[in-house]
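The complex appears here minus one protein chain, its other protein chains still in place.
For reference, chains read A and B in written order, and residue numbers begin at 1 within each chain.
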Amino acid sequence: MSLLELNNIAKSFDGLFAVRDLSIGFEAGTTTALIGPNGAGKTTLFNIISGLLPPDTGTILFKGENLLGKKPWEIAEAGIGRLFQDIRIFGQMTAEENVMSAFPDQEGELVWKTLFGRRRMQRQEQMLSEKTKDLLEFVGLESKIHEPAMELSYGQQKLLAIARLLASDAELLLLDEPTAGVNPAMISELIDLIKKLPDQGKTILVIEHNMNVVLDISDWVYFVDDGQVVSFGLPNDVLDDPEIRRAYVGV
Amino acid sequence: MNYLFHILVMINIYIILALSLNLLVGYTGLLSLCHAALYGIGAYITTLLLIHTGLGFLPSLLMAMVGTALISLIVSIPSTRLYGDYFVLATLGFQIIIFAVLYNWISVTRGPYGIPGIPRPAIFGLIFNSVPAYFLFSGILAGLCAWLLYLIKTSPFGRALKTIREDETAAAAFGKNIPRLKNTAFAISAGFAAVSGALFAGYMQYIDPTSFTVMESVLILSILIIGGTGNLKGPVIGAVVMLLLPEILRFLGMPDSIAANMRQIIYGLVLIILLRYKQEGLAGVYRFQ
Partner (left out) sequence: MQLFIQLMMNGIVMGCLYALIALGFAFVYNTTRIFHIAHGALYVAGVYLFYTFYNVLEVPLVVSILITLPILALIGGFLDWSVHQPLDRENSSLLVHLLSSLGIYIVIVNLIAMIYGNETKIIFPGIQKTFQFGGIILTSIQLLTAVVFLIVFAGILLLLHKTDLGKKIRAMRDDPELLSVLGVNTHGLRLIVFSLGAVLAGIASILTGMDVGMDPHIGFSAVLNGAVAVIIGGVGFFEGAAAGGFIIGLLQSLIIWQTSARWEEAGTFLLLIIFLLWRPQGLFSSGQRAEEVTV
């Protein structure tokens, strides 16, 4: 059974179609890439899946459950996490706070537990603090743990965003251009990181423009143009297609 | 000497107001202009309970906290759906509406005639009658409120509020229930504003709506911005500075007639300058970008 299934999604803004009639699906444990020219509707699709934008038509099934009409935080709780194209880390909070904020089911987020039942909350905070240190080590940011996120470099902020995403313990990770703007040395680090994720039980849907990355990490590729799926298949097959190569400079 | 204690009592009252508004402005990023109205509701509920029922000060205070928090939900639930200036305008609207209710609902609040004869607090037989005693009493309450707010602000709840302030979209995508968090913060800040209201009523022993106008909301907000938001020090320093400034002016020999206006001019200029050059204010940490 597929983990995520989108059928006939359409979304227009003021009469202009961002997404026309898009259907995609994939199974748990796989890495699927969405490629295609800018403005093809890929980020809009991510926003729809995350619940930030309602589609005009279409259905979204996640583990068999209908996601339509759910609020973004409900979708996050269901197990879908997001790496934003424009990063969106919490600038005036430290790296540690950024990661800690993302853990699910935090007792202390209920105010009365802050005042009554402090001991349990503090124990949980302690445990999450340990996990945070591990995650920051995993992405190589342990030295920046108490730095305000806005003082990190672009690449470091991206890594922080990934650590934050991992903290959310989401099953399905929506990665929007994870390697964009990252220097080549760090790209290979990122790729290694992403390739380890399916082993941890994660499923990945990634938007990428870097074809080498796509070839390296994905099991399946969707080529999306003008709001629709134009081609689907194994990475090599899709990318070897002369039509696609012509429409999409970059390989 | 009594005058010094008088200032200190007022400082205590404003510290609680500033720290509670800080939860909204500095932690959640919500610029609310109705804090004076909530302060007023707290004062009126406490007063009415003290005068018309046999309840003592502390029970009245607690009920006022709960009552004000609940009433604040009427403001927050519709308003927190709005963004940017529209949220500010909505809170401003509620400030004006609540003031009009306090002013016009004469059968309950006695409107502009005010309610006199409010007794000084009596706790377990101790009556805090003198001004120095009231300073002690208000200081204890201010300390308690500051501590409770500190616990809340440094908790995961406080951290979740900060994520809303930083990037609401990302916060939502990471599981934060935005309306629940915003409304809860609003209610908590209202509950603490009510403490200030109760303290004010018990101290002045007379209240009327003119203490709870839009301009009062602006003053409390100015205290926050000048002192700085996002931490504990900023609002406290803001309250101290803003309340001591008129006394300093008087000390410098400025006649009372223009002192009030001069004070406001200084507040306004400091506000403009800080917003341009030092958004974290005198002692705060959060910058409004």
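Going forward, contacts are C-beta pairs under 8 Å (C-beta built on N, C-alpha and C of every residue); 3 or more make two chains touch, one makes a residue touch a chain.
Owing to the predicted nature of the structure, the values given are computational and were not obtained by experimental measurement.
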Legend entry - Touch with the omitted chain, as defined above, among B:Leu70, B:Leu89, B:Val108 or B:Ile123: B:Leu89
Inset, instruction - Give the residue, chosen from B:Ala100, B:Ile127 or B:Ile140, that touches the chain omitted from the document. - result: B:Ala100
Inset, instruction - Out of A:Gly41, A:Pro55, A:Pro72 or A:Pro235, point to the residue that touches the absent chain in the complete complex. - result: A:Pro72
Inset, instruction - Touching the hidden chain in the full complex, which residues of chain B are there? Just list them. - result: 31, 78, 81-86, 88-90, 92-94, 96-97, 99-101, 103-104, 168-169, 172, 214-215, 218, 221, 225, 258, 261-262, 264-265, 267-269, 271-272, 275-276, 279, 288-289
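Rule of thumb we're sticking to: only the chains that are shown with their structure count from here on.
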Inset, instruction - Could you give the separation in Å between the centres of chain A and chain B, each centre being the mean of its C-alpha atoms? - result: 41
Legend entry - Contact footprint of chain A on chain B as seen in their complex: 148, 151-152, 155-157, 159-160, 162-163, 165-167, 169-178, 181, 184, 188, 230, 285-287
Legend entry - Of chain A, residues touching chain B in the complex: 50-52, 71-73, 76-77, 81-82, 84, 88-93, 97, 100-102, 104, 106-111, 114-115, 118, 121, 125, 164, 168
